[in-house]
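The block underneath contains the structure these notes are about, expressed in structure tokens.
One protein chain is absent from this view; the other protein chains keep their places.
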Amino acid sequence: MKQEGKRAIWSEYQKEIADDKFFYVRSCIRQNFFPGSEVAFLRIMRDVLKKDVYEHPCHTTCSGIGYHGDVVPVETAMTVVARQFALMTEAGYTNYVPSCITSFGLYTEILDTWHHFPEVEEKVRKQLKKATGREFRIPENLAHASDVIYKFRKEIFAQAKYKLINKETGEPLKVVDHIGCHYAKMFPSKGVGGAEYPYVLSGMVEEWGGETIDYPERRHCCGFGFRQYLVQANRGFSVACSKEKFESMKPFKPDMIITNCPGCPMFLDRWQYVINEMEGKRYGKNGEGIPVFTYEEVAGLVLGFDPWDLGLQMHQTDCEPVLKKMGIEYSPEDKYNTKICASVSENHNLINV
Amino acid sequence: MEKFGFSISKGRQIDYEANDRRVADFIYEREPSFRLCIECGGCSATCTTGNLTKFSLREIHILIKRGENDKVREDIKKCMLCGKCTLVCPRGVNTRNIVMLAKQAFIKSDEYAV
Amino acid sequence: MSKHVIVIGGGVAGLEAAGQLSKAGIEVSLIEKDSLTGGHLNNWYKLFPDRRHSSEVKAYLDGISLNDRIRLLTGTTVEKFHRNKSHFSIITDKGKELSADAVVVATGFDLFKSEKKEEYGYGIYDNVISSSDLEVMFRSGKIVLQNGTVPKTIGIVHCVGSRDEKAGNLYCSKLCCVTAVKQAIELREHLPASKVFCFYMDMRMGGAFYEELYREAQEEWAVNFIRGKVSEASETIDNKLVIKVEDTLAGRPLKMELDLLVLMAGMEMSEGGKKIATLSGLTTGQNRFFSAADPHYGSNRSNINGVFYAGTCTAPMNITETISHARAAVSDVMDYLKESN
Partner (left out) sequence: MQFDPFVIPFNIGLYFILIYVVVRSIIWFRDLSRPDKLRLQRGFFGIAFVQSLKEIFLESLIHRKILKTNLRLGYMHMSLAFGWFLLILFGTIEADIFGAKHLNAPYKAIFFRFFNPEHGRIGFEAAYGFLMDLILAFVLSGLFLAVSKRLWSGVVGMKKTTRLKTTDKIALTSLWLIFPSRLLAESFTCGAYNSGSFLTGSLGSWLASFLPAQQLAYPFWCLYSLSLGTFFVLLPVTRYMHIPTELFLIFMRNSGIRTGDKTGSFSEVETYSCSSCGICIDACQLNFSAGITNIQSAYLMKAIRNNDDVSEIAHNCLLCGRCDQKCPVGIELSPIRMIQRRLDEPGNDFKNIYKGYFRTRQTTLQEKPITSVNYDFLPGTNPEKADVLFFAGCMTHLTPAIKNSMVKILDASGVNYSFIDEQGGVCCGRPLMLAGQDKEARELINYNSQMIWKSGAHTLVTSCPICYKVFKESYYLDVEVLHHTEFIKKLVDEGTLKLNFLRKRVVYHAPCELGRGSGVYDAPKELLKHVSRLEKNKFEDENSLCCGGSLANMKISSQKRNKIAQDAAAELTKDYPDILATACPLCKKTFSSATDAHVADISEIVAEALIEPGIKKNIIKQNSTIKELVKI
């Protein structure tokens, strides 16, 4: 592997990411899968980085799941998205930050469509106006939440309590970075590092002391695939996808997986459990699984957040091996003790009704 | 094992390294014209069996070369060895011998678990 | 008074054109950007389909182009291009002004930059090389991997940068298929223990004796041909390459491990040619090559009266075609000079 070659490509795929004043929109499914992640994002942005992040109570689904599941027509999706933009416009923000990769992909796709077909944009504007009376401006900056964390990776590291380094050996942790398909595969120029060698997560990992692994099935989908997962009979395809990735990454002996998509951490995490149940196979060291994290969780760990505040107890593949390697202090007995999340300050209600 | 209501699907991908290509090697060694096929499909078009059932000598050639033997093992028995394929082949591939050698190789692989 | 013609480009077409013009008694100025004439020929090992050494053709071209009617300006580029009725003047990067009665553009082609097909990892994975890298290896007689070992399984990807909308080239470079076959044979010749796989979209063996070479590759050199465009390459932990391709004739995706991957880079309009186009106002086509005045009977003539094309600056061509095209250009130049008298 020639790193300089990769760096050359990364330098070609840089994107503009806003510095402050973010209009943050949550993901439909992340809130259920790993709710700690979005909370951690807000905590990092607001408390650690002291940024202005606004959340609108009237934000709805972007309808991306329906769009990719072939039940929502594109024009409907556009109108729903136009409404989100209207909320941003009304709130006085211009930097749109979705938490969801599929949303990010859909927004990118829609903006690109409008760019090439202004008449479609006009039609959507009319439809939105007619239906809701709202008007919108196109965001000045569209960045995925992981882009934002990527942008502030150095600032985060400046306040880091832990590094992605095995405390006992001093070796960097080997990290598999898994990028959501809708991040850059459709529009390579809209992703940090492009589609073939995305840098958005690698950049964080490198900055925080770890080392990313480039394994053959790196580009492969996690297997979520919407229709594959949603229909129970099709879930075999979904597991098979994840399995192909695990088989491929196994020889590299990864310590952990980092993801930036709502579905990927869920499936890479859950399918390890399912594969173990079905076939008795594990892919980590010492018969363990490979812990799977979202980038917010990793950032939170680096910043010294409590693992259970980050919601790591929600993972089916135990995350403790990584906690131990990083030397993170945590209390095992509190893992499943429900408590009010300390991070949610009264000033920042989750829902600003 | 828990009941999940689904099982892990098997991929359609041909895993070249994992496949057993000894049947192909057996044929290559004995019938060099096996290499000459350009997959034009002339053989399949004239084939009596191919016109009556799902049987394609062209596909069989390629599957053997990739080591996808299980798909070929039963199918190849449908060949009548009539020789029309040999007559139409633009590359002079000795198709009948290939079928015969493949049959032989499968018998041997059954016997000695090649 | 003898006429003067400027030939831009000292590759196969330029040398042939210059040589033939000088034979006809024309004074020629030959501008070549490199320090050596011969163009791509200097990098090639053996030529298809007869596999004679490229130096033999080079020797022929030197033979006809080294004479005192031809003023050779190597290491020189064109910076300005003026036309005044039937008179042309060119100013070089060295500030020299050349004037002529006609100009032959023989700026040739550049090879497609393989790193642009990011999914193949050229410049990233250790053992992904281009067809021209392989020619260099053949010339040095040493075909080894990055770690110095000898490759055992080698993949050759056809159509890298050709027939590929994503690469911006809709056209077929025409010669990559036969180059792939030639290189596959040479690989087997140099490394008899190796296995070679060609991944092609179509085998376009249109030239004389190309198909025969293809057959020879299959029959005598046991080269394997798999129809399908490689979609991606990646590196395994033991430094091998894994490629994914659909074996379209089996109708199944296929995964294979290789030691070495060779990319058959296509032909593109050269950077030098693009510059001349900008300086002179010569028109280029959708494929970015110079567009000829007439595709059937005027492939040497341009949109500027007195400027002629020779060789691959108009389209991908093999050496035989390039030389014929250059001679045809000379014939057009001679007619033009006669008429403009």
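When the chains are written out, they are named A, B and C in that same order, and each has its own residue count from 1.
As a convention for this text, a residue touches a chain if its C-beta (ideal position, glycine included) is under 8 Å from a C-beta of that chain, and two chains touch if they have at least 3 such contacts.
What you are looking at is a predicted structure, and each value in this text was computed from that prediction instead of being measured.
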item	value
Displayed chains contacted by the hidden chain, counting the whole assembly	B
Hidden partner interface residues of chain B, rising order	30-31, 33, 46, 48-49, 51-53, 74, 77-78, 80-84, 86-89, 92, 94, 96-97, 100, 103-104, 107, 111
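Operating definition for what follows: only the chains that are shown with their structure count from here on.
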item	value
Contact graph of the chains (line, ring, star, complete, other)	complete
Chain pair, A-B or A-C, that carries the greater number of C-beta contacts	A-C
Greatest separation from chain B - chain, by CA centre	A
List of chain C residues in touch with chain B within their complex	203, 215, 218-219, 222, 224-225, 227, 247, 249-257
Chain B to chain A touching residues, read off their complex	1-2, 4-11
Of all residues in chain A, those that touch chain B in their complex	232-237, 239-240, 243-244, 274-275, 277-279
